[in-house]
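With one protein chain held back, the other chains of the complex are shown just where they sit.
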Amino acid sequence: MKEYYIGRFRTDDEIQDFFLVKSIAIKIGSNKKQYLDLMLGDSTGEIAAKKWDVADTELPSLNEIQDGDVIKIKANVTEWNGMRQLRVLKLRKAVATDDIDLMDFIKSAPEKAEDMYAFIYNKAAGMGDEDLRKLCIRILEDNKEKLMYYPAAAKNHHAELAGLLYHIKRMLMTAERICQVYTNLNGDLVMTGVIIHDIEKLNEIEADVLGMASGYSFEGQMLGHLVQGIKVIDRLTEELKIDKEKAIMLEHMILSHHYEPDFGSPKKPLFPEAEILHYLDMIDARMYDMQEALDATEPGGFSDRVWTLDNRKLYKPKN
Amino acid sequence: MKEYYIGRFRTDDEIQDFFLVKSIAIKIGSNKKQYLDLMLGDSTGEIAAKKWDVADTELPSLNEIQDGDVIKIKANVTEWNGMRQLRVLKLRKAVATDDIDLMDFIKSAPEKAEDMYAFIYNKAAGMGDEDLRKLCIRILEDNKEKLMYYPAAAKNHHAELAGLLYHIKRMLMTAERICQVYTNLNGDLVMTGVIIHDIEKLNEIEADVLGMASGYSFEGQMLGHLVQGIKVIDRLTEELKIDKEKAIMLEHMILSHHYEPDFGSPKKPLFPEAEILHYLDMIDARMYDMQEALDATEPGGFSDRVWTLDNRKLYKPKN
Amino acid sequence: MKEYYIGRFRTDDEIQDFFLVKSIAIKIGSNKKQYLDLMLGDSTGEIAAKKWDVADTELPSLNEIQDGDVIKIKANVTEWNGMRQLRVLKLRKAVATDDIDLMDFIKSAPEKAEDMYAFIYNKAAGMGDEDLRKLCIRILEDNKEKLMYYPAAAKNHHAELAGLLYHIKRMLMTAERICQVYTNLNGDLVMTGVIIHDIEKLNEIEADVLGMASGYSFEGQMLGHLVQGIKVIDRLTEELKIDKEKAIMLEHMILSHHYEPDFGSPKKPLFPEAEILHYLDMIDARMYDMQEALDATEPGGFSDRVWTLDNRKLYKPKN
Amino acid sequence: MKEYYIGRFRTDDEIQDFFLVKSIAIKIGSNKKQYLDLMLGDSTGEIAAKKWDVADTELPSLNEIQDGDVIKIKANVTEWNGMRQLRVLKLRKAVATDDIDLMDFIKSAPEKAEDMYAFIYNKAAGMGDEDLRKLCIRILEDNKEKLMYYPAAAKNHHAELAGLLYHIKRMLMTAERICQVYTNLNGDLVMTGVIIHDIEKLNEIEADVLGMASGYSFEGQMLGHLVQGIKVIDRLTEELKIDKEKAIMLEHMILSHHYEPDFGSPKKPLFPEAEILHYLDMIDARMYDMQEALDATEPGGFSDRVWTLDNRKLYKPKN
Amino acid sequence: MKEYYIGRFRTDDEIQDFFLVKSIAIKIGSNKKQYLDLMLGDSTGEIAAKKWDVADTELPSLNEIQDGDVIKIKANVTEWNGMRQLRVLKLRKAVATDDIDLMDFIKSAPEKAEDMYAFIYNKAAGMGDEDLRKLCIRILEDNKEKLMYYPAAAKNHHAELAGLLYHIKRMLMTAERICQVYTNLNGDLVMTGVIIHDIEKLNEIEADVLGMASGYSFEGQMLGHLVQGIKVIDRLTEELKIDKEKAIMLEHMILSHHYEPDFGSPKKPLFPEAEILHYLDMIDARMYDMQEALDATEPGGFSDRVWTLDNRKLYKPKN
Partner (left out) sequence: MKEYYIGRFRTDDEIQDFFLVKSIAIKIGSNKKQYLDLMLGDSTGEIAAKKWDVADTELPSLNEIQDGDVIKIKANVTEWNGMRQLRVLKLRKAVATDDIDLMDFIKSAPEKAEDMYAFIYNKAAGMGDEDLRKLCIRILEDNKEKLMYYPAAAKNHHAELAGLLYHIKRMLMTAERICQVYTNLNGDLVMTGVIIHDIEKLNEIEADVLGMASGYSFEGQMLGHLVQGIKVIDRLTEELKIDKEKAIMLEHMILSHHYEPDFGSPKKPLFPEAEILHYLDMIDARMYDMQEALDATEPGGFSDRVWTLDNRKLYKPKN
């Protein structure tokens, strides 16, 4: 079982544990000697690592290590130029008999997929509108397998194991509360919008069971998850004999939830539930990205530029 | 049978014939007397008309005339401020026994709907690609009734009886010829794109059998004819068991044919046939609008500003 | 006491009551006779009204009626062209002895100003952060008088009596709930942002005690309520000896809450509480504008174009 | 005579032939040994090549090889990371006595310059409009020498030997055909526009007789080929005593053919022939760029991002 | 000789003098009586005027008065709704024997055309660079006649008699002074740029000898004064055997002086003298427009929205 996590390293620690190889290369230093240059990761973050003075005899075994492998290392935590770094003393590739839990090595939503799925399913099952209830339950059940691990994006916000479920769950939590303030909203319609708005990311993005995206599908590139989602709702609402007006309103909610033509929505929201869906989506994405950038920032300092936030550098207060 | 057409009036003509009422109102002149202010139309254009000095006793019968009615008038063609105008001497509403052909009064494509439909149908029937052939024929047959009269737009280019057919036909003519130059293009794919690209305008726009649009449908406003068209292709290609790659390429052609997000296309064309479809569409629309603006312009002069052409004032050469 | 309200009129009602004159003019009809053309209002809406066949002898008294006056009328509710209209039988200007409550005639927030103020004040008084608590209380107390009636805008959203208070109150309600979901947010900071973000609209807009704006102040036009607000916080935080970092963060929240340079914010939000403030503001404004547009729309139909919503026509579902 | 062409290499071929050096460098590998890193080209494409384990004694002769030289190599075709690559066994610089045809090494339009020139000349000579005919012939004759080799661009579409001629020729072919559909167009005017629209690229771009551009001329940077072209037409039409209206229309066609201010056209097309000129230009450029990107793409796959096509990744169908 | 000027009217004045008719119409008042509605102007401004209770017998003579005529009136200066207005008691059309100086009625630059021309001519004659000196003198002499009265614009800044001369003169004055501060500038080049930059407005705009523009010429609409100016410089520099580099730099100065593609410049300034020319032009235009708007504004108040200044409302300080 993994004991040392990157997010908790302190300078001068001596650590011995398994890590995921994010990148690996042999390089030549200014002293003309070979060294091994690594980027290692686990579920809590990433860290650079060096193994100095690599002998030619070590090359064959090192050449067998590739990105994505898990290796076991013994190393010291040092500090260079204000950043922590590992000086690797020993390393070997993990083997079948090592006791490794892949979950220790990948970025993942902070809650269990099963719990999040159950939360969402219960909200769907509790809807008063029968049409919307059966549609949501059908979609959740049809897509349960992929939902358990799919990220919400190829990169950027919620690009993590079960990130899409986490995105839906937090949006649902906010949706419920906003409907308490703006009581004219049809709560079931808002919640259905939340559940279906990104569902075809499951078929737009190509991702493995670790929640890591490798790219976009053919249909995803040709049509995108908004149009793919509309096609799904079009067929399902016909099959489930859902009221036509409601079906088209749901399709419109999917179509308009990116709000701006330049972000993929050719129509702007034409009723309040479609409007609020957009803001629920934005708030969850922005809070996620900001939180992530600030987690890596010292109090009283500014973060690096965040690409998904128009290159803003965020501030973290002192106290 | 109609004898006098607005497009051929000359000043000082004395005419007696039927015209369509585009607008009608009683107004008071600077001489404090009532007069009747009309805008009359037929298939060749529109003209302003005045009947001076209307007596109170005429009001009841005049009040029965409404926009869209056909009236018979006797009038002189005068000229005022550089524009032709009618001075109406007598008028009455048309009655059931009058020999009236509605086609004489409405703007219409310059070719017969039956001929254009046959031209398009033959192009579809002549395709070598069986999937595309059966899809096109199905769509043409399913929509034949509305195609016979639908305009291609609520206003602007091809807003006329059977304007959509005319738009498709001319695009097909150019498509064939461009495929002779750019021989790498898949001609059947281009022609299928032409036939289906605007087909759901039939369900986006609400129009009567005279080809006059009254507005947009509920689904048209919520989704638009691009997304509506994709839904149709999605269902039809499944029903006709058309190859999935081809189906998605066709949906992409519909989705991307407006080219810019601001004009409704969230994706840009990703293969040459989709790219050329956009240009075929643009060329036909622009040639139509320019021709129409120049028809009303004197040689050696500039047209009025044309809204659909970014407010350009077009030039008509002298000779 | 007022008995008949415009928002509850039904065709063929006979009504007799006081209304506010929004506009008044003598016009000449197509029958060459004078008539009185009125737009009347009360707290529930507006309605057109006509008094036909006005005699010359009536003119002196009618000429005394001006926009903003209250008049008493006897009238029938008729319907013309799909719109309700009043046929006025008798009218007179209100006099001092009439029992008139001005509140019956003006658009107003749906809650009592005192209650909303108390709600907001209590939230401020309950803050755990002493700096923010004393700042909020000071600002609320300094501005209490104007807050009781000021609209939140010269036109558009919350342009109504005590509209600014209502805007702040609903934002506070949502702020509290969103902080339950995004638990990393500093709730006191968010709520302070809500309370101060628009406070200098009180000095940017010029409005009377009925909440009706007449224009913008000199300083409002030169600097705008964002910069004016920063100046107020700059002086107050110095006077109250509030921590400098906190003071600048609050000024930044005001400066960035319009989000885009084109809407007046030269800086984008640089921490999550500033980011969420923007969305709280947007949501409340949009929900207000949409609700108002849909109140005037029939089920199953589209509203008129709404200028503040990019000219969208909103849809109101059938059921 | 050249026997082996890059575009037809298959893995494991053993080849011996001449190639053009696109880039050359000595590098040190991860094994600390020197190797030669080359990019080689011929008229059919480019390929990477490596010569491993270069001895210090080889350096003097290798240092004499520069970009643009032709070398003879003996090599094996290998495959690395999904890309073909050459392992070079022997190489030497070409010498005067080698039988080398430069045409084998450079990218070139797919038709002979003489044939394309003759095609264009014949179209000009066949014009019915005497003014336009003599103008086109004069321009073709004045510029014949440079036309034989000039590319149509410094980079991007038609950046190849005689690329400008090829661009003009294909546009003329489409122009003729579009005039058959849109019969109101003045065909001679459209064709003249095609012939002259880019003619001053000959003086804007600086290129050698192999059609390779090295940059832009002084006048090209100061004015650009649109304004330069207008100056040429201004002087020539005066010299040839061409009708003033026609001259200005031609200058306008040049000025407006980029269509948008941001692409260099301060005026938009003001008559149909100018409008169609723009679309002819766009279609030819887009078909060229798309074809080129897809030539290098596997069926069923997406191309790399194409900078000239707004970074789209194009799709090539499976069959 | 004219005695009463609109810009100096005070309420309750009784005036008797000649004015230019800007618009004239017979209207019917709310009292059902005819009145004459006039807009009158002179060199100092415009004012509305009414002649009440026009008898039918007056109509024939009134109908002879048209826009652009000069009339003599007797009238009182009244005030209505915060604006001054004339109540006309008597009026007649001016006749040949009236002692009328047209200059009293039209807007004109504040200095004499002859003086401004002499000022500019002297600056040109004093240039040390022989090429630029002879070019400027030639252009000034070639265009002297039109320069004496041409406005600098069809509307907006310097749309007045000899407005172009005034624009050039003030730009020259500033140019000289700025060259004292930025001593690296080639003063003769800057001044030549000033003299030629707008010279082809003389052939782009169509204006009469009173400096009133009636529209744009054919060439002006097709090419615009920037391209027209380049053509002139191209021919003149050849004729005068002016150094080619200098000629192209001058053409570039004309081409780039609007700075942005959207304002007609496809190239941005590429040397400091071209850059400064743009700012000289902007400053003079802006100072003119602002001054004009503020002339009509009360101290301590805001002007109407000024279209040429992005609809800003300018402020005039109290003192």
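Going by the order they are written in, the chains are A, B, C, D and E; count residues from 1 in each one.
The rule is short, and it goes like this: contacts are C-beta pairs under 8 Å (C-beta built on N, C-alpha and C of every residue); 3 or more make two chains touch, one makes a residue touch a chain.
All values reported here derive from a predicted model rather than from experimental measurement.
Note on the chain not shown: across the whole complex it touches A, C, D, E.
In the complete complex, the residue from C:I6, C:L40, C:L202 or C:I230 that touches the missing chain is C:I230. When the whole complex is considered, the residue among E:K2, E:K22, E:K93 or E:K313 that touches the unshown chain is E:K313.
In the full complex, the hidden chain is touched by chain C at residues 218-219, 221-224, 226-227, 230-231, 234-235, 245, 248-249, 251-252, 255, 260-262, 264-267, 270. In the full complex, chain A touches the hidden chain at residues 28, 30, 32, 302, 313, 315.
Where chain E meets the chain that is not shown, the touching residues are 170, 173-174, 177-178, 180-182, 184-185, 245-246, 249, 268-272, 275-276, 279, 282-283, 286-287, 290-291, 294, 302, 309-310, 312-318.
Just so we're on the same page, only the chains that are shown with their structure count from here on.
Chains making contact with chain A as well as with chain E: B, C, D.
Where chain A touches chain B, over half of the residue numbers in use are shared by the two copies, so each contributes mostly the same positions.
Summarising the inter-chain layout, the chain whose CA centre lies farthest from the centre of chain B is A. The interface with the greater count of contacting C-beta pairs, when B-C is set against D-E, is D-E. Each chain gets a centre from the mean of its Cα atoms; for chain C and chain D, those two points are 63 Å apart. The geometric centre of chain A is 44 Å away from that of chain D, both derived from CA atoms. Multi-chain contact residues of chain B (touching two or more other chains) are listed as 28, 32, 218, 221-222, 245, 249, 270, 302, 313, 315.
Judged by the touch criterion defined above, the protein chains form a pattern that is neither an open path, a ring nor a star, and not fully connected either.
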